[in-house]
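Quick one: structure below, then a few questions.
Omission of a single protein chain aside, the complex is shown with its protein chains in their original locations.
Here the chain labels run A, B and C in written order, and each chain numbers its own residues starting at 1.
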Amino acid sequence: MNKPHINIDSFWLPRQSSTLAEKVDFGYYAAYWTGIVFFLLITGATVYLVLKYRRRTEKDKTSPIAHNTALEVTWSLIPLVILIWLFFVGLRSYVYASVAPAESYEIKVTGEMYLWTFIYPDGTAVVNELAVPKGRPVKLIMSSKDVLHSLYIPEFRVKQDVVPGLYTTIWFNATNAGDTALLCTEYCGSGHSDMLATVKVLEESDFEKWIEQQSGPSDLPPEELGKLLYAKKSCATCHSVDGSPMQGPTFKGIFGRNEEFSDGSRVAVDENYIRESILNPQAKVVKGFPAVMPTFRGLLKDREIDALIAYLKTVK
Amino acid sequence: MATHSDTHADVHGHAHGGADHVPHVLPLKIYISTWIALMVFTVITVAVSYVDFGDFNLWIAMLIATCKASLVALLFMHLRWDERFNSIILVSSLIFLGIFIGFTMSDTDNRGRAEPIEHDRPLDIKDPFGLQSPQQ
Amino acid sequence: MSSSAEAHVANGEKSPQFHVAHHFPTADIQFNSGKMGIWLFLVTEILLFGGMFCSFAIFRSWYLGGFVEAHHHLDRVMGGINTIVLICSSLTMALAVRAAQTTNKKAVTVLLGLTLAFAATFLVIKYFEYSHKFHDGLLPGIHFTATGFQEPREAGIFFAIYFMMTGIHGFHVLAGMGLITWILIRNLKGQFSSRYYAPVEGVGLYWHLVDLIWIYLFPLLYLVG
């Protein structure tokens, strides 16, 4: 699986690829410079004082000054003013990030162990790939099907937990065309760190084209389409084609293989079993693997399932 | 705090041998009348519950319960005659409880102010957007 | 400065039943320390139940309909009787402390016995309530099987909170019975007097708190829902 990439173009932070990013970064650098000043002040004073007042004799007289009200009030009030200012700086970008513009393009997102599904207004569902138009506000309405996840796109500076039993939202307006990483940042199990997606920021016209292509070019032979879907629908996150076991059993030589299930029964893998495993994965779970596969009911068209079966027959 | 502790330290310092514990015994009358008051409040709270005050039902019931609780704490538990610090302990525990409930509710009762959908709850977490139900 | 040490020795010799522990300067300080300790412990009890009061408040505000519907399935007569039983037990407990303060050993025994009896009555009534709920399938979360509810999911949450709250409260009653038995035995051995009755007072405070919590549980769960 190809891991996505985060573009880093400053010393500390990723590239600013959304309209939110510069607002967040302003806050970051406000805290950063405040921190630097106070750090230098405190460590500078500490080092200086330690050197200046090191013990010379056992009979050193030490200062009896026990407090100084003016000084103490000053060093309480000045930081207080700075901190309240920082609070408002943080609040400003938060408010901006909290309310999506009314004209936003809406994409529904579900998280589940361990993949992301993005559902476009026309019903197209794409797994682990989020294409968005550049320069247009996009709102994600998110919910989880199992445990907590969190959707994080570092270049956009957006992050929001994806919670089962709740809807949460984020929005962004992407400013740089190109690919970037989308990560899960709420621990969700052994595949947590593989729960990645690629964000493709496309020019408006390319975006329309991309949407149309999602069902796969209709002229492809089934095996080719299946291979494409294997990658696109994220089967590859859990099922290898080279024989190595991952979250799920390998697809290498799967067709016709005699599988033993967790309840002890056995079956030779055929078209029906594969179809069942895609639509109702918990019905027969191969022994030794966790029952974690999500259903793809509603996310794959019949033609696509046929294509996947055709492809699996070719994986030897 | 300063005054309190200083006197205390003094008492402590000048304690004389045998400084015995002498109990503060209350007259029986107080216990019995407290008990009667508690019983009366119980009857009232049950009676009131048959009348519908709408949103105030909860608050009326809580008000009566708090009266009862105060009686128990002040009289049965002797707080009225006790060291003041023990009352402070009890009251502060209630303050912290209030903080706990109040701050938590500042979240739970205000979800969805910015994006109304965040106030809703999907009925089936397996199918939050109702995609799979038509086919089933 | 050395007075405390004298006090210690003197008191230690005066009466074997009346001990000022070695590290306390006087009996009064020992008594008040113990009491402060108990009060601090009661804080932890209040916040332990506080978690459940908090979840009750939140789910009630979300699921008002379901909660009102579900609370009609609690038996307010039994709940009311139990309230009265606990108030009576609080009275006998308070009087037992008073009897200990006046070195009335016999009265302490009788009053503690009565308190125990009330506590047992409370648990018996609770048992009948519980078995009724079990029979009707009025149970928490996934086990909720009662039919005819408009909002079964919300009622399931209500009964989750009901069983957690009354269950933990019931456990406290049980623990209280153990403690009362313990001081009852010590009283029979003649260990308490007007000079030393701290354990009776401590258990008394605990018992009143158990009553206090029920004073809130009863209207919340049974009356307003």
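One rule holds for everything that comes next: contacts are C-beta pairs under 8 Å (C-beta built on N, C-alpha and C of every residue); 3 or more make two chains touch, one makes a residue touch a chain.
Just so we're on the same page, contacts and distances are computed from a predicted model.
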(request) Leaving aside the chains on screen, match the unshown one to its UniProt name from "phosphoenolpyruvate--glycerone phosphotransferase", "Dihydroxyacetone kinase subunit DhaK", "Cytochrome c oxidase subunit 1" or "Short chain dehydrogenase". (result) "Cytochrome c oxidase subunit 1"
(request) Name every shown chain in contact with the chain that has been left out of the document. (result) A, B, C
(message) List every residue of chain C that touches the chain not included in the displayed model.
(response) 1-2, 4-5, 21-25, 29, 32-34, 36-37, 40-41, 43-52, 54-55, 58-59, 63, 140-143, 153-154, 156-157, 160-161, 163-164, 168
(message) Counting contacts across the full complex, list the positions on chain A that touch the omitted chain.
(response) 3-6, 8, 12-14, 20, 23-24, 27-28, 31-32, 34-35, 38-39, 42-43, 45-46, 49-50, 53-56, 58-68, 71-72, 75-76, 79-80, 83-84, 86-87, 89-98, 113, 146-148, 150, 152, 154-155, 157-161, 163-166, 168, 181, 183-194, 290
(message) Tell me which stretches of chain B touch the chain missing from the display.
(response) 1-2, 5-6, 8-9, 12-14, 85, 92-93, 96, 99-100, 103-104, 106-114, 118, 121, 125
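Here is the rule we use: only the chains that are shown with their structure count from here on.
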(request) Name the graph shape formed by the protein chains and their touching pairs; answer line, ring, star, complete or other. (result) line
(request) Taking the mean of all protein CA atoms as the centre, name the chain whose own CA mean is closest to it. (result) B
(message) As a test of whether you follow the contact definition, which chain pair has the most C-beta contact pairs?
(response) B-C
(message) Suppose chain centres are the mean of their C-alpha atoms. Which chain sits farthest from chain C?
(response) A
(request) Indicate the whole-number Å distance between the mean C-alpha point of chain A and the mean C-alpha point of chain C. (result) 49
(message) Nearest whole angstrom, what separates the Cα centre of chain A from the Cα centre of chain B?
(response) 43
(request) Among the residues of chain A, pick out those that touch two or more other chains and give their numbers. (result) none
(message) Per the contact definition, I'd like the list of chain A residues that touch chain B in the complex.
(response) 98-100, 108, 110, 119, 125, 141, 143-146, 164-169, 295, 297-299
(message) Going by the contact rule set out above, which residues of chain B touch chain C in the complex?
(response) 12, 15-26, 28, 31-32, 34-35, 38-39, 42, 45-46, 49, 57-58, 61-62, 64-65, 68-69, 72-73, 75-77, 82-83, 85-86, 89-90, 92-94, 96-97, 100-101, 104-105, 108-109
(request) Could you please specify the touching residues of chain C with respect to chain B in the complex? (result) 3-4, 6-7, 10-11, 25-32, 35-36, 39-40, 42-43, 46-47, 50-51, 53-54, 57-58, 61-62, 76, 80, 83-84, 87-88, 90-91, 93-95, 98, 101-102, 194-197, 204-205, 208, 211-212, 215-216, 218-220, 223-224
